[in-house]
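The other protein chains are all here in position, but one chain of the complex has been omitted.
A, B and C are the chain letters, set down in written order, and residue numbers restart from 1 in every chain.
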Amino acid sequence: MSQVTLRLKQTPDVPLEAENITPDVLSDLPHDEIRALKLQLGKRTFRIDEFFEVEGERSDQVELHGDLKRVKWLGRGMTRGRLVVHGDTGMHLGALMKGGEIDVHGSAGDWVGAEMKGGLIHVRGDAGGQVGAAYRGATVGMKNGTILIDGCAGLETGMRMKKGTIVVGGVVKDFGGLQMKGGNIVMLSGAEIRTGAWMVRGTIISMLPLKLLPTFRYSCDYNPGFLTLFARQLNRLGVSLPVSAAAGVYQLFSGDCSVPGKGEILVWQPH
Amino acid sequence: MVLVDIRETKSVKASDIFLQIRPGKDFEVITILRALVKEQPVDESQVQETGLTLEQLQDFVDRMKKAKFGVFFFGMGLSMTRGKHMNSAALLTLAAELNAFTKFVAMPMRGHGNVTGADVIMRWQTGYPFAIQFGRGYPRYNPGEFSTVDLLVRGDVDAALILGADPGATMPQPAIDHLARIPTICLDPKVTHTSRLSRVHITTAATGISAPGTGYRMDEVPLPLRPALKSPYPTDEQVVRRIHEAVLKKPDWLQQGNRMALNQV
Amino acid sequence: MSLNIVNNATCTFCGCVCDDIELHADEERIIEAKKACVLGKAWFLNHTAERLYPEALIDGKEATVDEAVEFAAELLDAATTPLVYGMSNITCEAQREAVGLAERLGGVVDSHTSL
Partner (left out) sequence: MLRITGGKVYDPLHGIDGQIRDICIHDGKVVDSVDGGRTIDASGMVVFPGGVDVHTHVAGGSINFARAMTPEDHRRTVAFIRSQTTRSGLGGMAPTTFATGYLYAGMGWTTVNEAAVPILSAKHTHEELRDVPIVDKSCCVLMANNEILLDLLEQGEMERARHLVAWQIWAAKAYGVKAVNPGGVAAWKWGNDAKQMAETVPGYTSLTPAKIVTGLAQIIDELGLPHPIHLHCNNLGAPGNISTTLETMKSLDGRRAHMAHLQYHSYGGDDWSTMRSEAPAMAEYFNQQKNLTCDAGAVLFGDTVTITADGPWQHLLYKLTGRKWGNLDVENETGCGIVPYTYRPSNLVNAVQWAVGLELLLLIDDPWRIFLTTDHPNGACFWRYPEIIQLLMCRDFRQECVTQLSEKARERVHLPDIDREYSRFEIAIITSAGPAKALGMPNKGHLGAGADADVVVYDEDEDIARMFGHPRYVIKGGEIVIEEGDIRATPEGREFLVQPSFDREIEDFLRPLFEETYTMSFENYPVEMHRIERPEISECIDVST
């Protein structure tokens, strides 16, 4: 199957903004036009081929290689296709994304999947802050879609998210699920502090005990029915969530009472 | 007057009530207060970790609600400790919510002379208060991405002009290292840590002492400056204008047809 | 020698920006800052109108303001993402110039607020 492959030739001195590197843009262009696409480096604009070796054309299967830590906005607003990155990426990976898939064999910067509306992002390393979050001043973060972070996630993960799922394999830093309005955040290795601060609705599921704010109340122990369904969905993504009542139980905390909100935090307690 | 701090300071004497909280518990305390204001339950066992009792906090809430006109003054102890902007946001929200019961406002205590003026001017010229990037020819804003410490620590800028500040004395070491690595230009009346690591240092007149102009008080009231001395050095205003004029003589990097607007939504 | 007295002077040391200071100054320094607080007094009395420093330094060597301005413009214009930072202790008039310069440079402008 055809694909477009981009190899970073040199690491830029300052961040490179590459919102043109999306399956949507590349899938309709012949090789020459891909090479001529613009990149923004600080105040200057460059052609893609000044920074990347370009192979292939007209494909929504895109593969990137290299240390892309300083490359921002990869997969911005993409609606289809697949973007695979071998290396670390910079900020705003898959921000405003609507569909398709991003797979990063490496770590990503801040704002992964910020304000995304659909699609799947898988970061196999760590992610920076504001995963799936709302940009400053906006009232709603991610509206749908799925983000999987195998490693740790930074501050304000899922800030103001409304729908969709974020799964974090490593530890989540402060303010996970800040002002959350809906959707699910799964924390497989727990979190630091202030999880669920000011949450209005939505669900946070943690496999490890959490240090909660005093404005969360313990409600009950239970194994909610929807979790079985949710666990099955996650299973397809390679994430396993315990649901057997024989193995343990979820403690339900509700809050944040300071809002007052109707969010739920479920903490797994194995027997 | 109620004073909240992590240690007994000289201000304790001036206050009627002193609430000593544990370091790093600002956000927790304010969030509890928000719940109590709305008569929502809080987990008492966890309240203790803040260093205060539920009674103290409830009493504080009752007093705030009874006040005719309340003001929160807050400083860098709040905005620069763990939680940062969220600590400030928490206090602003609490102030807003208290207006359901009485009149309440919140005001940041600004540490530096005219930092308020910088906020105000950037807002009217660019729409944003700080952390603004012009790389695409129009203002973009994202604290964390375009804020100075983050930019310097990540090494995301390749020259710097420092005005009326001494980051060489106050910023984290990796940020200072980057300033020393790139060409830095410093305008300052004196020799500073920053001027020593700069490639160019231009001595300027001291603001309000030998340089005239305007300064904003932290409540956004502009005040005229009345210098008492005549400086042998030019003012910051003059030097910046001259640098600007010198830059204007160079070819413009922004070409017609070379414009890419990247609105984020 | 008669002192120059300035009434209703404004202190920009901290964010309170008191504007009722009475300054008494001779040709070179402020002798007295009435109504100023401890911090304000230190601020006013700590500056002089003497020429204590070279007007400009380039790479540690004395230079004229003209040379320094030219060189600064060159460095800033050559940069891809220059930073204009600080602006706390300068006048609004200088701040306006600085924002305009940052815009022309295509760089970043930021103040102490972001700390």
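Keep in mind that, in the parts below, a residue touches a chain if its C-beta (ideal position, glycine included) is under 8 Å from a C-beta of that chain, and two chains touch if they have at least 3 such contacts.
Predicted, not measured: the structure shown is a model, and the values here were computed from it.
Participant: Quick one: jot down which shown chains the absent chain touches.
Facilitator: A, B, C
Participant: For the chain not shown, which residue from B:P139, B:P167 or B:P189 touches it across the whole complex?
Facilitator: B:P139
Participant: Among B:M1, B:I17, B:A96 or B:A169, which one is in touch with the chain left out?
Facilitator: B:A96
Participant: For the chain not shown, which residue from B:T31, B:T50, B:S88 or B:T126 touches it across the whole complex?
Facilitator: From the options B:T31, B:T50, B:S88 or B:T126, the contact with the absent chain belongs to B:T126.
Participant: Residues on subunit B that touch the omitted chain in the whole complex?
Facilitator: Residues 68-69, 96, 99-100, 102-103, 105, 119-120, 123-129, 134, 136-141, 214, 216-217, 220-224, 252, 254, 256, 259, 261, 263-265 of subunit B touch the chain that is not shown.
Participant: Which residues does subunit A use to touch the chain missing from this display?
Facilitator: 135-139
Participant: Just checking the interface: what residues of subunit C touch the absent partner chain?
Facilitator: The list for subunit C reads 7-8, 10, 19-20, 92, 96, 100, 103-104.
In this text, only the chains that are shown with their structure count from here on.
Participant: Can the chain contact pattern be summarised as a line, a ring, a star, a complete graph, or none of these (other)?
Facilitator: Graph shape here is complete: every pair of chains touches.
Participant: Can you check which chain pair, B-C or A-C, has more C-beta pairs in contact?
Facilitator: Comparing B-C with A-C, the pair joined by more C-beta contacts is B-C.
Participant: Per-chain C-alpha centres versus the global one: which chain is nearest?
Facilitator: It is chain B that sits nearest the middle.
Participant: Return the distance between the CA-based centres of subunit A and subunit B, expressed in whole Å.
Facilitator: A distance of 30 Å separates the two centres.
Participant: So how far apart, in whole Å, are subunit B and subunit C when each is placed at the average of its C-alpha atoms?
Facilitator: So the centroids are 18 Å from each other.
Participant: Per the centroid of Cα atoms for each chain, what is the distance between subunit A and subunit C, given in Å?
Facilitator: Chain centroid spacing, subunit A to subunit C, equals 44 Å.
Participant: Residues of subunit A that contact two or more other chains, please.
Facilitator: Only 13-15, 42-44 qualify.
Participant: Which residues of subunit B are in contact with two or more other chains?
Facilitator: Within subunit B, the residues that touch at least two other chains are 134-136, 143, 156-158, 253-254.
Participant: Considering the complex alone, what residue numbers of subunit A touch subunit B?
Facilitator: Listed in rising order, the residues are 13-15, 17, 19, 38, 40, 42-45, 70, 73, 91, 95-96, 110-111, 115, 129-130, 135-136, 138, 174-175, 178, 194, 197-198, 212-218, 256-260.
Participant: Considering only the defined contacts, which subunit A positions touch subunit C in the complex?
Facilitator: 13-15, 41-44
Participant: In their shared complex, at which residues does subunit C touch subunit A?
Facilitator: 79-81, 105-107
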